[in-house]
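Here the complex is missing one protein chain, while the rest keep their positions.
Up next is chain A:
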Amino acid sequence: MALPLPPGLTPSEVGFLCEMELVTVIPRQRLEGLELLGGPTQSLNPPFPAPLPLWLALLLKRQKRANISPPPWLSVEGLSSILDFETDNRTAEVFSPAPSLPRPTGFGLPHDEYLSQDSLEFSPPFLADSSTTRSQPNALPYHWLELGHLLLTHASDDFDDPDTVRRLLRDLREVRMSKLRKGFRVLDAGAGVKMNGVGGMEIAEVRGFVGGVVDGLRKINRSREESRKDREAEERENGLGGSSYQDDEDDMQL
């Protein structure tokens, strides 16, 4: 069955994926812990904050049974410091870094795994606490754009200054998108763009375009590529191919 959709995820799908993120909720009424597929939730006991998946938090919020307390990076101070980083001349080339990875849990002993617990390391988008109140205030997590959008739409009354936060989010998005687009200029069949710290929605947004461009370029270059391959094959046969192949490889890595 052919879907009329471009490859990759649609924004709503990314938003859906974002809803598994845990956010901190300040409950306004009691609720026993629930056994969810993603794991059991903590029982809610006002006024103690508890982490809940975003979808459940939004549901409770809509029923006025809870308040969502926005993560620290989604505050005016946090966002403006990130925005400063993004617009600073010295760091204009790169995206603001993603949250630092958690330390491996447990502690291992050298040459001995005794007493060492599971030291599983996570990477985005599976970082714990990336969007709860315990998250880092100066780093955008993987789902920053979607999460910010969802929270601002459904829980804007829980923000201190929702309008400024909204404006800052928009600014950030524009700055980062322009950086991404700047990266596309150097796109070539073999070139790459460094995208460390780019969020899920941004990837979804540019995936169609970048993929298309790269595919198109490859198609255009196919004949040249083929002729080059032929030439290389010939050269290899002549015993001269090794070094030039090496050069190509270097170019690829740029």
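Following the convention adopted for this analysis, contacts are C-beta pairs under 8 Å (C-beta built on N, C-alpha and C of every residue); 3 or more make two chains touch, one makes a residue touch a chain; residues count from 1.
Throughout what follows, contacts and distances are computed from a predicted model.
**Q** One chain of this complex is not shown here; going by its UniProt record, which of these names is it: "Serine/threonine-protein kinase 19 isoform X1", "WD repeat domain 54", "Sodium/hydrogen exchanger" or "DNA polymerase alpha accessory factor Mcl1"?
**A** Hidden chain identified via UniProt as "DNA polymerase alpha accessory factor Mcl1".
**Q** Of A:Gln29, A:Thr87 or A:Ser227, which sits in contact with the chain we cannot see?
**A** Here the residue in touch with the unshown chain is A:Gln29.
**Q** With respect to the chain omitted from the figure, which of A:Ser69, A:Ser96 or A:Ser131 is a touching residue?
**A** That would be A:Ser69, which touches the missing chain.
**Q** Using the document's definition of touch, tell me which of A:Pro11, A:Pro46 or A:Pro162 contacts the absent chain.
**A** Of these options, the touching residue for the absent chain is A:Pro46.
**Q** In the complete complex, which positions of chain A touch the hidden chain?
**A** Output for chain A: 26, 28-30, 46-49, 65, 69, 107, 109, 112, 114-115.
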